[in-house]
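Of the protein chains in this complex, one is absent; all others appear in place.
Then we have chain A:
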Amino acid sequence: MAALVRIGSVCRGPAVPSLLFRSAPLIRPLAARKKDQDYPYFCTAKIHATPSNYAAAGSKAASLHWTGERIVSIALLGLGPVAYFYPGPVMDYSLAAVLTLHGHWGLGQVVTDYVHGDAKIKLANTGLFLLSAVTFAGLCYFNYHDVGICKAVALLWSK
C-alpha cells in the first residue's frame, strides 16, 4: 500500500485534480488495510465450499430425485403407444402408477417453486401426498371394479 501513497505524492502537480484521491476506489483499499487484520472477509465472495469441505458430506437425494423424474417421464412416453396397441390390465395398472408418480413429482416442483416457509411447505407437501395417494387408489379401484383406463379412453373416444 506504500506504493499508493507514492503515486499520490508524485501526482501532486496542478495538472491532476485533487479530487482523485477522494474517490472511493482509492480510499477504500487504504482503509481496508487495517480492517484486513480484523475481518478477513474484505473482497471476499461468500463461496459455498463443496460438500467435501464440510464435516457432513452432501447427500445425493436431490440429484437422484431429478434422475428419477426423467426416467419416469421417459417411461410415460413409452407407455402411451404401447397402451394403444396392447390395452389390458397390465397397461392399466402401469399407467395408473406412472401417471400418478409423474403428476405427484410435477406438482411437487410447483409447490417448491411457489410455497415458502417451513410450515407452509410441509402443509402443502402433506396435502399433495394425500391427493396423490387418493388418485392412485381411485385409479386402481377403477381398473379393478370398472372397465380400466385403456378401455375407458377407447369408449370415450368412440362417442
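The working rule: contacts are C-beta pairs under 8 Å (C-beta built on N, C-alpha and C of every residue); 3 or more make two chains touch, one makes a residue touch a chain; residues count from 1.
Keep this in mind: contacts and distances are computed from a predicted model.
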Just go with whichever of "TXD16 protein", "Large ribosomal subunit protein bL17m", "Proteasome subunit beta" or "Succinate dehydrogenase cytochrome b560 subunit, mitochondrial" UniProt uses as the name of the absent chain.
"Succinate dehydrogenase cytochrome b560 subunit, mitochondrial"
Residues of chain A touching the missing chain are 3-4, 7, 10-16, 20, 25-26, 29, 36, 40-49, 53-54, 70, 73-74, 77, 80, 99-100, 103, 106-107, 110, 116-118, 131, 134-139, 141-142, 145-147, 152, 155-157, 159
